[in-house]
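Note that one protein chain of the assembly has been removed; the remaining protein chains are unaltered in position.
Up next, chain A:
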Amino acid sequence: MSLFRIFISQLAEIENMSTSKKVITREEWEKKLNEVKIRKEDMNKLVMNFLVTEGYVEAAERFKMESGTEHIDLATITDRMAVKKAVQCGNVEDAIEKVNDLNPEILDTNPQLFFHLQQQRLIELIRNGKVEEALEFAQEELAPRGEENQSFLEELERTVALLAFEDVNNCPVGELLDISQRLKTASEVNAAILTSQSHEKDPKLPSLLKMLIWAQNQLDEKAAYPRINDLSTAVLEDPAV
């Protein structure tokens, strides 16, 4: 975070100096960057945070051995990933059972997530052509949720509409059958499990990069300086003067 603070203070400094764009050479820039100290442990924690949140169990384990960075119980990541994977593969019932084993509170206190999982189950039944089962399921399990909440009812209606079309892939609600719907549901479950474990649902690294881009954009208005355009290589590119 100190990198960000330096950016901001430089920003203020430049703002005070003049209205015309200041040019900062690569030399000056690198000198300034060298003055910024970042602790190795902080870097490691960021990496670990990313691995754990995104669910890279093995990588996290190896990283722990190599760097000695602490993390939450790895078993919980494995469980969480199993749930996520089950939803991604369309085994929603299996996913629900796994979540309930992990912590029964998650679905009991999160009606929206529970509804979305049940909705996904319905979608899978329709995808597999189990029409009668789908109807029965919608009636038994989903209709009562719709009575409790108006927005659920609307979503339910949209989902059941899938049954009305010959060619589901070209119908107005066809996107429900898309793989992206599974991914959406999967990431919702993933986030809920993370929250229940008092863990943040998003890794910190992407927001740090967002801040970098934001700060660069701010600085662009005041100065020309070596910029990072490609985040994956993080190469400093010479200012266009």
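In the analysis below, a contact is a pair of C-beta atoms (placed from the backbone, for glycine too) under 8 Å apart; a residue touches a chain by one contact, two chains touch by 3 or more; residues count from 1.
Following the convention adopted for this analysis, contacts and distances are computed from a predicted model.
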Problem set entry | Name under which UniProt lists the unshown chain, selected from "Ribosome biogenesis protein YTM1", "Large ribosomal subunit protein mL43", "Armadillo repeat-containing protein 8" or "KLTH0D04048p" | "Armadillo repeat-containing protein 8"
Exercise. Looking at A:N34, A:Q150, A:N170 or A:S232, which residue reaches the missing chain?
Worked result: A:Q150
Exercise. For the chain left off this view, which of A:V131, A:L183 or A:V235 is in contact with it?
Worked result: A:V131
Exercise. Which of A:N100, A:S180 or A:N217 touches the chain that is not shown?
Worked result: A:N100
Exercise. Residues of chain A in contact with the chain that isn't shown?
Worked result: 96-97, 100, 103-105, 107-112, 114, 126-133, 136, 141, 144, 148-151, 163-166, 168, 195-196, 198, 200
